[in-house]
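This report concerns only the one structure given below.
Removed from the display is one protein chain of the complex; every other protein chain stays in position.
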Amino acid sequence: MNPALAERETAGAAGVMENVYLPKAAVLDRVVDEIHEVKTFYWHFEDAAEQAAFRRFRPGQFAQVSLFGVGEFPTSLPPSPTEEETFFTVRQVGSCTAALHGLKAGDKFAVRGPYGNGFPMEEYRGKNLVFVAGGIGLIPLRSAIVYAMAKRGEYGRIQIFHGAKTPSELMYVPNLREWERTPGVECHLTVDRASRDRAGGEEWTGNVGVVGSLFKKPGVTVPVENTIAFVCGPPIMFRFVIKDLLGMGFEERNIVSTLERYMKCGVGKCGHCCIGVAYVCVDGPVFTYEQIKNLGEDI
Amino acid sequence: MAHQLTTCTFCGVGCGLYLETAGNRIVGSYPSVSHPSNQGRICVRGWHVHEVASSPDRVKHPCVRKNGKLEEVSWDEALGFIAEKMKAIREEYGADALGFLNSPRCSNEESYLLQKFARAVIGTNNVHHGTGVYSNNSINVLLDMMGVAASTNSIAELGQSETIVVDGVDLGKRLPTIGGAVIRAKLKGARLIVVGTRRHRVAESADLFLQIKPGTEALLYGAMAKVIVDRGLMDLGFIKTRCRDYAEFLANIREYDLLRVAESCGVAASLIEAAALAYGGAKSATLMFSASMEERSRDSIRAVVNLALLSGNLGKPGAGLFALTEQNNLQGVCDLGMLPDRLPGYKPVTDESARAAMDALWKTRVPAQPGIGSRAMLGHRGQGKVKALWLSRYDPTNTALLGDVAGQLRQLDLLVVQHLFMTECSNYAHVVLPTTAFGEEEVTFTSTDRRIQLAGQVVEPPEGLTPGWEQIAELGRRMGADWKYGAARDVMEEIGQAVPFYSGADYENLARDYGRQWPCTKDRPLGTRYLFGEGDGGGEELPRNDAERPFKFVAVPKPAERAANPRAFPLTLVFGNSLYYWNQNVLVRHSETLKREYRQLMIDYPQGFVEINPEDAERAGIRDGKRMRLCAANATAAATARITPEVRSGTVFVPHFMREVGQQILGSSGDSFRLVPVRVEKEPA
Partner (left out) sequence: MKARIVSREDAPKIVDLLRERGYEVIAPFGGRGRDTFFEPVTDENRGRIQIHLPNPDYPPKRYVFPPMERLLKVERRDGELRIEPTYDEKKRAIFGIRSCDVAGIYHLDRFYLGREFADIYYEKHRRNLFLVNVACTDAEMDIGENCFCMCTDTGPAAREHFDLQLFDLGVDGRGGELMAVAGTEAGEALFTSAIFKKAARAHLERRRVILEEVRKRFKPTTTSWFSAAIQAVSRGEIPDETWDEIGNRCLECGGCTYVCPACTCFTVTDRAVEGEGVERLRVWDSCALSGFTRMAGGFNPRRAVHDRRNRRFFRKLAHYFIERELSMACVGCGRCVAVCHGDVGMPSVVEMIRRQTAQRKEV
């Protein structure tokens, strides 16, 4: 008998098999408005042991959030395990996310996780890290960025490229400002359209153009040798950035991204998130571009 | 766990379905292998029947509106209230101030008793069903030309057709079991001809796809008839012995010119010719069209029947006409008289001897004046004509065809709503009566191929709920009628006395087999697979125009050639139903999967949509999901575009629920038969 099955046999017989579908009670601490329709929710598990176990999550993983009576949805984990607080950043787009947006501090909901493979940050030690984030694509990448900053000595150059449609749609502005100021870290921002829509009506003086235009900015050299490129953003942005990176000489296995699909179980059983041979929730959501090309189905 | 064979109550096929129960819950559903109509197959709706049971939204108690709010009351109080109000309204305004509307999903028992209540107890012929607007023309034309308002053959025979013509109806989405039967017939060698403006799923399998311009059906069938006549393919034996008025028809047909028709219809003449030869030259050919979801002109239906008569495709297996009833009991509801101008069995209300027969059976005097239909009752194009309305499982506020229904409902002195859930019209109801649901009661339904079938009780209804028919019977008693129905089967027994072609069906024999196809009588106890068979008078029980030559040709005046669209308005606006129709359905709303499937369109296009072909969209620079403008000669409207290759290039499809667009374009005439020339433009940013 297959060893995995045998082990499961024992666990089942002994009654110690874990129920992976069981969410645990969580409390909302506070809510912060990010950009239009996007909020950050700071929370913690009611049970301290659950919280401690969860805190061992890896950058790039996700969790399943339950709003009982409405449903459950997957969301990335933008905090780094090196930070103190646990939070999600969620855009309101359907009934479950709308229910979450309707909660206030003190309200209870439920969470289970962390799930997914996460970024192999240990494997990347010693390498340069280039992060390219389009719009809310910065949410899943934030975890890896903050983690790398916290373990700065373990990595080479760190470059962050972030673009949004307009200035008011740039994500995590306080973090961006901090990263811009951090010595040894490059942070380049751009918007598709400059406009006065920032709070305070400040005029945008930075780069205007798609995020790929930052690669050609004078003074910017993107390392390719011994470098991992993290890419996350809307499908069109993704396609163009990949083209740019390949054009620069990046190998497909050194470009990494995190994929999104409709999910229900998060543990590789319900079938909804399967693309070709991969279940995004267990084989991903982090995939190299080489893996993406070989999934057997278009993403 | 128990398994019980029942009939699916979603669409007019009436598939044989097993329900699996555990305790008092339906936990599974799956097809019956041996049922003659579906033979082991069901559609996505049938596969999810088990999800509806025990919804927390069920109304559990009757309610009466007091001080503006609906309050739970006892059955005694609710029915007493209704009886008093009805008496008062009849006293003050006359019997015709009351109207009774039901849904084509109501059971035979509910329907029969509701029209009996209206006619025998209240004294009005104001009875109708929610789809009357669509089915009236079919009923009248079929009765006129064939003597029978129903499909003539059986779904199970489709495998025997040499040629199948599918006109207009999207079988794959609406009646999937029939769609499958048609596809499989084609795979086994039948010739499949699809006619219509939309390229739906089954059209992809067609041997000949005649994607005609909207409103040109009558022209097309006329031209096909001409080809059949020119090639001598008509069935002269059949015509001479069984049909009348052939000469006039023939003279009329000679005026059709194949090439001119081809141009008007927008399809190649060779295609029309091939279709005609395939249909006329086949040993047995079937033609199907929808009698329940499309507004068809009488002439377009006449043209279809003429074709069937011309080719002698009635009265033999694998042939015939299917007047498809898409809702599960539209056939039964009409058979049993929920029609303002016809009694049970389709006899006209104005027919004295027919009334006399009902008078004798019901011990009453049935009113001689035909009633008004749903449109008039609900105040379409003007003031509503009734003061009291009874709605049985029917919510007209969601039927886009009827204008400002809410406004009309608000003005009623009495609105009684009988339903499973608090639907939108309950907001205006004075009384809400909750009923039992599928599986909680034993009743019958009649499928589109005349199959009277039982849907049995497999679970106990929530405490206190009773079948709709029982409530109507109780109300009748309260208003003085001497009605004794112990069980639903007793109602069926009386139905058999009222409607001769139902007379041989009873619960006992319906339970034993897979129902009975009418006419089912003493002489035909097993029912009738196909009508008008050889040596078969067709059953004396069927209404007859002329016992010897029961069929009648009707010359369809050759439609005036529509002037080509003016250059400024090159596209044609067409109105029709979209699958949004199913979103109100009980099963769809309470099944997680069905809800997800049927709501996709609503969620993708929250402001609704108007459909346009990709070529036309590209020419105008219109993108999917973006706003577009429809410009007619005298009006403009704006809507979100849904680009789909299903729509014929040159047409723009406006679903009925896009009420504003309809009102803006059609104005107060609201005649959605009209084809409006339009131009499309993208909305400026």
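Letters A and B name the chains as they come in the text, with residue numbers starting at 1 for each one.
Simple rule for what comes next: a residue touches a chain if its C-beta (ideal position, glycine included) is under 8 Å from a C-beta of that chain, and two chains touch if they have at least 3 such contacts.
Quantities reported herein were computed from a predicted structural model and do not represent experimental measurements.
Chemist: Which chains here would be touched by the one that got left out?
Modeler: So, taking every chain into account, the missing one touches A, B.
Chemist: May I ask which residue of B:230, B:597, B:646 or B:681 touches the chain that does not appear here?
Modeler: For the chain that is not drawn, the touching residue is B:597.
Chemist: Taking the full complex into account, find the residue in B:62, B:132 or B:180 that is in contact with the omitted chain.
Modeler: Of these options, the touching residue for the absent chain is B:180.
Chemist: With respect to the chain omitted from the figure, which of A:93, A:220 or A:236 is a touching residue?
Modeler: For the chain that is not drawn, the touching residue is A:93.
Chemist: Name, in rising order, the residues on chain B that touch the hidden chain in the full complex.
Modeler: Counting only chain B, the missing chain is touched by 1-3, 5, 16, 18, 20, 27-28, 30-35, 40-44, 46-47, 50-51, 56, 172, 176-177, 179-181, 183-184, 187, 201, 204-205, 514, 592-593, 596-597, 600, 603-604.
Chemist: Which positions on chain A touch the chain that was left off?
Modeler: Chain A touches the chain not shown through residues 2, 4-5, 8, 11-13, 17-25, 68-73, 93-97, 108-110, 260-262, 264-265, 267-272, 274-277, 282, 296-299.
The rule we apply is simple: only the chains that are shown with their structure count from here on.
Chemist: How many angstrom between the C-alpha centroids of chain B and chain A?
Modeler: It comes to 52 Å between the two C-alpha centres.
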